[in-house]
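The complex appears here without one of its protein chains, the remainder shown in place.
Presenting chain A:
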Amino acid sequence: MPPSSRIPPLLHPYIKLPKHDSITLTTSVLGASANWLLVRFICEALSAAPGRGVQNGTQDGLVENTETEGEGEDLAVVLVSWMREWEFWRGEARKGCGLDLVRLAKEGRFVFVDGLSKLYLPEMSGSSTHTPTTVPLPAQTILPVRTPGRIGPIPNRAQPSPQPQTEKAKDPGRFYLTSPDLKLLKDTIRTAISSLSSRKTLLILDSPDALLSTAASPTLTSFTLSSTLLALHDISSHILIHLSADTPLLSPSSPPLPLELDSQAFLVKVAHITERVLSCRVLDTGVARDVSGVLRCTVRDGGYFEGEGGGELEGKEMLYLVKGDGSVKVFERGAGEGH
């Protein structure tokens, strides 16, 4: 099955990256995650390359065909995730789109920047085991904070001096963020992009708003985050940013809490910057067996002068169903399974 056929036709115009440089915003709520959508973006970006990378391979029983559409540009993908680890994304991409991220990483078309495991998770003894180590650790490493029953001083999560050079793992195409510092983030992504073979890149930022809640730093505000976003846009032609749009994060209580204000300001600011907003939410009428959620796509004309705009795409609302095998069905209202 060619990768592009994994993308539902109704969804395709909204996932297809425009010719000019763009920033796209994806939002999700707790009950309706947008991970499937992110995977579709990766799939679309990587399959757009003409006759490159994706071959008739049969590794792990995956069948991949050469995409011969032609006009697509040579795109590479950088995925930065603060919410999910590498294993999760690898599995999702394989299940949802039949992409082998390990191989793509070896070919220099995909890079994963891990903003989770070295930043928040306790140190793992090995990549396969999921039990935190209890053996005494060397003084320099981070102590396992989340080990249950551990009593003692809580170690500082941010390392005393964030190293400008990222720690590179033995497997290619993987970088780690060791501090919530934004400068380090910029440097890491710059290094990651320079390690890629393609001229154009799609940078996917998965939940950078987690930084607002976890990094209690006075310099990390919605403004510094959004200006980091624009700075990253300078080095990456396309950006897809995924934020959560749950009510508790966005509607201020009284008196308003700093986190509510920052999340709302950041989300709205990004929505003002972007031309395209794709938001997932749960079905308004309650839970249904054959509908996972509602996807709303809104598009606006983004440029300052004629010819810079984002085409004639209309806003639309669709329903989607993520099946157990990872495939996704997108349909209009009233055109579900039973019809």
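The working rule: a contact is a pair of C-beta atoms (placed from the backbone, for glycine too) under 8 Å apart; a residue touches a chain by one contact, two chains touch by 3 or more; residues count from 1.
Here, contacts and distances are computed from a predicted model.
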item	value
Undisplayed chain, where the name is taken from the UniProt record, one of "Mitochondrial ribosomal protein S9", "Ubiquitin-related modifier 1", "Elongator complex protein 5" or "Geranylgeranyl transferase type-2 subunit alpha"	"Elongator complex protein 5"
Chain not shown: contacting residue from A:83, A:193, A:215 or A:261	A:261
Touching the absent chain when the full complex is considered, from A:24, A:178, A:201 or A:298	A:298
Residue of A:83, A:231 or A:288 touching the missing chain in the full complex	A:231
Touch list for chain A against the chain that is not drawn	21, 25, 27-29, 32, 223, 226-227, 230-231, 233-234, 245-247, 250-252, 256, 258, 260-262, 264-265, 267-269, 271-273, 277, 279-282, 284, 296, 298-306, 308, 314-317
